[in-house]
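Then we have chain A:
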Amino acid sequence: MAEESDRKLVIPGDPLGEGVAGHGTFEEDGKIFSKVIGLAEQKNNLFFVIPLRGIYNPKRGDGVIGKIEDISFSKWIVDINSPYQAVLPLNEAVDEFIDLTKTDLTKYFDYGDLIFAEISTVTRAKSVQLSMKSRRCRKLRGGRIIEVTPAKVPRIIGRSGSMVEMIKDLTKTQIVVGQNGLVWVKGENEDIAAESVLYIEQKSHIQGLTDQVKAMLEKRMGRTFEAKPAKEDIFEKKEGDYDDRKTDKE
Partner candidate 1 sequence: MTEKLIKNDKRIDGRKLDELRPIEAMVGVLKKADGSAFFRLGDTMAIAGVYGPKKVHPRHAEEAEKAILRTKYNMAPFSTETRSRPGHNRRSTEISFVTRQAIEPVLFLEEFPKTAIDVHIEVLQANASSRCVGINAASLALADAGVPMRDLIASCSAGIVEGKKVLDISGKEDTEGELDLPIAYYPRKKAITLLQMDGLAKRSDVKQLIELAIKGCEKIYEKQKQALRKRYSLEEVMHEKEVKV
Partner candidate 2 sequence: MIGIDTDLVREIMRNKKRLDNRAADKYRKVTIETNFVTSAEGSARVRLGDTEVVAGVKMDMGEPYPDSPDEGVLSVSSEFLPLASPDFESGPPGEDSIELARVVDRAIRESKAIDFKKLCITPGEKVWMVFVDIDIIDNDGNLIDAAGLAAVAALRSAKIPDIEDEKPVFSRKGKKALPMKGIPISTTFAKIRDYIVVDPGLAESEALEARLTVGTVDSEGIKICSLQKGGTSSFTIEEIGSILETAEDKGSELRKLVK
């Protein structure tokens, strides 16, 4: 499997070949060109470019970390680190019936609260709607937030979660990674975990990064890490893991 450094670095206007224009590319007279500075990849005749820079463009299905910005009659307005505001409607956040005339929505999520939610829809005019119905969605209490370039998120997660699991294990922290470039860490050594995440962002282009980070952390924490078999759902809850109350109301 190709390491990230095997992909070709391209800049806007670089020709990629003839075929189909995927993400990060555009077509002109049958030829495909890169739109952004990034790493070019090809699958059969589909060309695409993973941007190395740029803001987060909301996509349906993405798990994102957001901060409650405003509370309206039956919904929360959420800042998802994007120029596009996201909305979390009441019925997508809470299962029980709520009498809006009697209930204060801040009991569930208050101004400034951090949540991990899923993007359920993005309209053409870029109106974003969130949902917290999925198992992995929850309120994030305490901890700290680090901001990274959204393009680096896959590197931070690693193949089947290998990179982030390793950091969690070695630093004994909880880590939640949002596709929108926000990473939440919580625990005794959250500063070391945060440093590791930022290190990966800076060095995302080098080979053998996972081993390098592992060695650094093992030395720093004075313990070793045994890679466990790849997990499907990296947000699978273990006993005593997250504070699993979805909202404060529960």
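In picking the candidates, the idea was that all candidates are chains of the complex that A comes from, given by their letters.
We adopt the following convention: contacts are C-beta pairs under 8 Å (C-beta built on N, C-alpha and C of every residue); 3 or more make two chains touch, one makes a residue touch a chain; residues count from 1.
Model, not experiment: these values are computed from the prediction.
**Student:** Any copy counts here: identify which of 1 or 2 touches chain A within this complex.
**Tutor:** 1
**Student:** Along chain A, where are the residues that touch candidate 1 in the complex?
**Tutor:** Against candidate 1, the touching part of chain A is residues 5, 9, 11-13, 24, 26, 28, 33, 35-37, 51-55, 57, 83-85, 125-126, 202, 205-206.
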